[in-house]
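A quick write-up on the structure given underneath.
Coming up: chain A.
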Amino acid sequence: MRLEIRAAGFGGQGIIRAGLMLATAACIYGDKNAVETQSYGPESRGGACKSEVVISDKEIDFPKVSKPDILIAMSQEAYNQYAHTLKQGGTLLLDSDMVLKQKKNLDIQVFEIPATKIAEKLKNTIVANVVMLGAFTSITNLVEVEAIKKSILDNVPKKTGKLNLAAFEKGYDYGKLLKKKKR
Partner candidate 1 sequence: MTQERTVLTGKHFMQGDIACAEGAIAAGCRFFAGYPITPATEIAERMARRLPEVDGVYVQMEDELGSMAAVIGASYAGVKSMTATSGPGFSLMQENIGLAVMTETPCVVVNIMRGGPSTGQPTKPGQQDVMQARWGSHGDYEIIALAPSSVQEMFDLTIEAFNLSEIYRVPVFVLADEIVGHMWERVTIPSENAIKRVNRKRPRTLPEKYVPFLPDRDLVPPMASFGEGYRFYATGLTHDETGHPRTDTAKAQQELVQRLCDKIRKNREKIVRVSANMLEDAEVMVVAYGTTSRSAMSAVREAREKGFKAGLLRLITLWPFPDKEIAELAKRVRAIVVPEMNCGQIVREVERAAKETSVIFMPKLGEEPHRPVEILDAIQRGSYK
Partner candidate 2 sequence: MSEDSHPFERFLRDGMMPHIWCEGCGNGIILNCFVRALKDIEIDVNKVVVVSGIGCIGRLSGYTNTDSYHTTHGRAIAFATGAKLANPELKTVVISGDGDLFAIGGNHFIHAARRNVDIQVICANNFNYGMTGGQYGPTTPLKAWTTTTPYGNIEHPFNLVHLAAASGAVYVARWTTLHVRRLTESIKKVLQKEGFSFIEVITPCPEIYGRRNKMATGIEMMNWFKTAAEIRNASDPAEAEISPEKIVVGEFIDAEKPTYDHLLREMMKQVQERIRGEK
């Protein structure tokens, strides 16, 4: 099994960090192999930013994503650029506060998560990435909850651990609800 996940948005949203959290959960706290690669412009804030994670139970040769199974879109630009690259029947998670216009006739499953609003309620929009990761976890069942929690804590400053776990839980619950509705 080789799964390709692409997360995209703009610099400063924690896109690369979210990819790292996911990959760490899969290959350090889980029993799979994972590779994260990234792409960004010379700007550290605001420019287009993309994180790609490949998860597999075999050795991973080609480290990049060619046709993602799952796309996380955190900006309108990211949606416009990548929504159509998803595999047929692939899963799209989008931040509904950032992606306002969607294309029609795409053969994909769309989950709309108001990640930025949820993060705002936690008084810190910087954790929108972790809200998305929470939703990702409940929607995809790809990684164990405990594994991803551990890897979140590995990847954030100690004093923000609680805030990040709260963001994860909110996103997780939201994702769970969405999934129920889809059924």
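Note that in this section contacts are C-beta pairs under 8 Å (C-beta built on N, C-alpha and C of every residue); 3 or more make two chains touch, one makes a residue touch a chain; residues count from 1.
On the choice of candidates, all candidates are chains of the complex that A comes from, given by their letters.
If you're wondering where the values come from, they're calculated on a predicted model, not measured in any experiment.
Enquirer: Judged by that same contact rule, which candidate in 1 or 2 sits against chain A in the complex?
Expert: Candidate touching chain A in this assembly: 1.
Enquirer: What residues on chain A touch candidate 1, complex-wise?
Expert: 20, 23-24, 27-28, 33-42, 61-64, 66, 151
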